[in-house]
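The structure appears right after this line, and notes come after that.
Excluded from the complex is one protein chain; the other protein chains are retained at their positions.
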Amino acid sequence: MADVAVLGASGYAGAIAASLLWRHPCFELKHVTARSEAGALLDEIHPRTRVPLILEDWDPGIQGQVDAALVCWPHGVSAPAVAALRERGVRVVDLSADFRLRDRAVYEDWYGAHGAPDLFGTAVYGLPELYREAVRDADLVANPGCYPTAALLGLAPLARAGAIGDVVIDAKSGVSGAGRSPTETTHFISADENMTPYKVERHRHTPEIEQELAALGAALPITFTPHLVPLAQGELVSSYVTPTVQLGERELADLYREAYDGEPWVEVALGPPGVLEVRDTNYCRVSVHRDDRTGRVLVFSAIDNLWKGAASQAVQNLNLMFGRDESEGLR
Amino acid sequence: MADVAVLGASGYAGAIAASLLWRHPCFELKHVTARSEAGALLDEIHPRTRVPLILEDWDPGIQGQVDAALVCWPHGVSAPAVAALRERGVRVVDLSADFRLRDRAVYEDWYGAHGAPDLFGTAVYGLPELYREAVRDADLVANPGCYPTAALLGLAPLARAGAIGDVVIDAKSGVSGAGRSPTETTHFISADENMTPYKVERHRHTPEIEQELAALGAALPITFTPHLVPLAQGELVSSYVTPTVQLGERELADLYREAYDGEPWVEVALGPPGVLEVRDTNYCRVSVHRDDRTGRVLVFSAIDNLWKGAASQAVQNLNLMFGRDESEGLR
Amino acid sequence: MADVAVLGASGYAGAIAASLLWRHPCFELKHVTARSEAGALLDEIHPRTRVPLILEDWDPGIQGQVDAALVCWPHGVSAPAVAALRERGVRVVDLSADFRLRDRAVYEDWYGAHGAPDLFGTAVYGLPELYREAVRDADLVANPGCYPTAALLGLAPLARAGAIGDVVIDAKSGVSGAGRSPTETTHFISADENMTPYKVERHRHTPEIEQELAALGAALPITFTPHLVPLAQGELVSSYVTPTVQLGERELADLYREAYDGEPWVEVALGPPGVLEVRDTNYCRVSVHRDDRTGRVLVFSAIDNLWKGAASQAVQNLNLMFGRDESEGLR
Partner (left out) sequence: MADVAVLGASGYAGAIAASLLWRHPCFELKHVTARSEAGALLDEIHPRTRVPLILEDWDPGIQGQVDAALVCWPHGVSAPAVAALRERGVRVVDLSADFRLRDRAVYEDWYGAHGAPDLFGTAVYGLPELYREAVRDADLVANPGCYPTAALLGLAPLARAGAIGDVVIDAKSGVSGAGRSPTETTHFISADENMTPYKVERHRHTPEIEQELAALGAALPITFTPHLVPLAQGELVSSYVTPTVQLGERELADLYREAYDGEPWVEVALGPPGVLEVRDTNYCRVSVHRDDRTGRVLVFSAIDNLWKGAASQAVQNLNLMFGRDESEGLR
């Protein structure tokens, strides 16, 4: 039993992570922290977690005594906390964007100055389906963004095959992706019965997707547009690929079946997936199609943005880092 | 006052059309028909209409005595009814797909045999913003599909400018688009908190969009994928255009402003539109953007699928056909 | 044409009121004010209104030049503004709770000190179906609360008949009732797929309902509990009456038919109403039932909390005050 802490447990992803670890057979959840709600019980704020721990202020001298920590803070404020934890030898899964990018200039261009420059570039990108072995040995894992998780699991087989000539990614997310702060955007009356594109041309997951597509063999600029839809949890990514080579339906099916055969958390579906099919799970559900009229390849991938897109994927990474079956505590 | 009938008034679009005509200053709603619910009061079935007319069986000898009719029946069954009405000199707005396409082979390829071949090709495509003058003189108007309405109003300025090299159209619709029949798809438990692509590669609005883009100068095969989202009424079409020429933000803004200046029912918005902004209205709300990283042009267009995408656009056409201000009865 | 202003037009009710008055045949909307968003266009903040007026700071020297004003501010801050308007001879419909109660001690008990004591007790309670004649002559009308509107229209026939021995009122409201401020309660993730009682034993509409029931002949303490349900607009009030006399189904039906015969905005339905049937309308839809097993009388009343429960009822009152048909501008 390794001792773990969850920093930022009052947010949606942090609360789910705490809930998963509280019931996990291999980890003991010792500390949960919150920046503005310290002193409250976690299950007062998030009754569904049923984790009767008191939220603490962040204090590396206290929470830094654990074996591992999940850091669920926003980018910018996350990096210094991660640095403090690493100094104490704590193994970290960071759910922010602070350690996902490997090119410092790109990070600064999209996010501004980095909060822990010495650690920049030292993390493993925690998409287990792509970096499983590296995660096992990592002390610092950068948990992927929700959109990149779904987009990359959808596109990886094509990228590795060198088949992506161009790609348009149209993504749709439930409202929990906008975070727990009450804002005009997250107000029920704004979101209910509505849908709208947002952060057109400038969503920060763009360079993250491009970085990992390039690592897979598809170095190209992408068009990525997220949309807000009126549901709580769930993300659907529709990718429209102009292929470099003509691929038939059968070849596509084989490509995806082989890519994900044996993967515990990727389901290749025959028909297009619905987000409800993966709600409250660590699954990513993918389908691939060929549009015969245009030759384009269509890929749809569905995840729960708070689970596979954040909290449960962080636990999947933690399982790997501690030599456990990556699915433990996730069924 | 012209006398009008609504055939198929028990469906969602038909009920709204009947409600608009019941309160319209220039038309007198004389008959409403239904295929399976004849005998019932329309406002028992659709209380929101507050139209206290009894739904009748379809009988051209009775309902064919009016000056004009809106036919809100599905494709296939619509064409023969339209033919019977036209024989009696009734002017018709047909909301089905039966008269939208102008190429018989394309129709048969996507829909099968046509139900009134003699009339095929005689209708005016009833998108007033594109065919206003022709609609004024038409005796038979084919009311556009909901997706084509939003897609074409979004793309027309670019198409006319010869700027569309390629286009991916990702469309999202509320559940009313699936019709009033209770099915597994329309069950609350299937649709709520879910979203999913549907009719991938084979939605019948594809050839309709291609036909009208070609008429505007952009003859090319398109990739069109609709998605179902958990809301009642509203449609958002996200179009990703690979332009033939580089267009700056300013040029794009000018192009759209000029295209829609003076149009009563198209709003060019600065930011991306939300479907709630056009709910229960005849408006189409459009925004255009340039992705500097890829040079792609992004267009978002939002309508209410039952209003501008069906019922209110039919009334807009009817106004034009009878020489009235096209906005009468629609505010 | 009387000139009117809407104070507090950036809230949900104020925005709808402004939208109704902007298109009203008898009133000219001259000013809209907002406390924190002055300077913005109303239709930027509320695109659905399509009212292209700039929100102004409240200044009695400016907005107090109109013939009438609708005040859509919260209780407490409303009273002084109403006083300033009345001093200038402006006729006022106040949508806050400041002038609804007639017993000063009761007001202070539930709301605290009053902001314009000289005016206390001078207003007419603006439920037109109960106080139509008094509203016509009033210079200050207190627009009823949303729950009292539905509860009183549901219970008035029984109260007048002296038939209410005891009553339990279980009310359910959509989220717009919680106002436009983003809070934890109004966050989509809190409200979606949830429902919960709130303000148990202490909702401020309790004394308002009691006051008016007493005026109708039923002076008794009530049990009133509101619940929040996951929809935008709509309020359903379920009233469980222990009658003083046994009333049969037929007698009840007659009682309600007679009570509301000729009322333009109350619909007596045979079956229980759904809130969707009155969405975006000034209607209250009521049904009455007798539980043969217990002798209890059940009354269900449905309104749109922002329309009949606030904005459109305010316009209905304004119509009466200015000698117009009370339904003008509301269809």
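Letters A, B and C mark the chains in the order given here, with residues in each chain numbered from 1 onward.
Convention: a residue touches a chain if its C-beta (ideal position, glycine included) is under 8 Å from a C-beta of that chain, and two chains touch if they have at least 3 such contacts.
Note that the structure is a prediction, hence the values are computed from the model and not measured.
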{"item": "Of C:D59, C:E87, C:D118 or C:D291, the one touching the omitted chain in the full complex", "value": "C:D291"}
{"item": "Residue among B:Y12, B:W58, B:Y147 or B:Y283 that touches the chain left out of view", "value": "B:Y12"}
{"item": "Touch with the omitted chain, as defined above, among C:L231, C:V268, C:C284 or C:L306", "value": "C:L231"}
{"item": "Contact with the hidden chain (one of A:E133, A:D280 or A:D325)", "value": "A:D280"}
{"item": "Interface residues of chain A (partner: the chain not displayed)", "value": "23, 47-48, 193, 276-277, 279-280, 331"}
{"item": "Missing-chain contacts mapped onto chain C", "value": "168, 170, 172, 174, 190, 192-198, 200-201, 206, 221-223, 225, 227, 229-234, 236, 238, 240, 242, 272-276, 279, 289-294, 296, 298, 300, 302"}
{"item": "Footprint left on chain B by the chain that the document does not show", "value": "12, 175-176, 180, 182-184, 186-193, 230-232"}
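Here, only the chains that are shown with their structure count from here on.
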{"item": "Centroid spacing, where centroids are CA-atom means, of chain B and chain C in whole angstrom", "value": "37"}
{"item": "Chain A and chain B, separation of their C-alpha mean positions in angstrom", "value": "39"}
{"item": "Inter-chain centre distance, chain A versus chain C - centres from mean C-alpha coordinates, in Å", "value": "46"}
{"item": "Where chain A touches two or more other chains, by residue", "value": "190, 192-193, 230-232"}
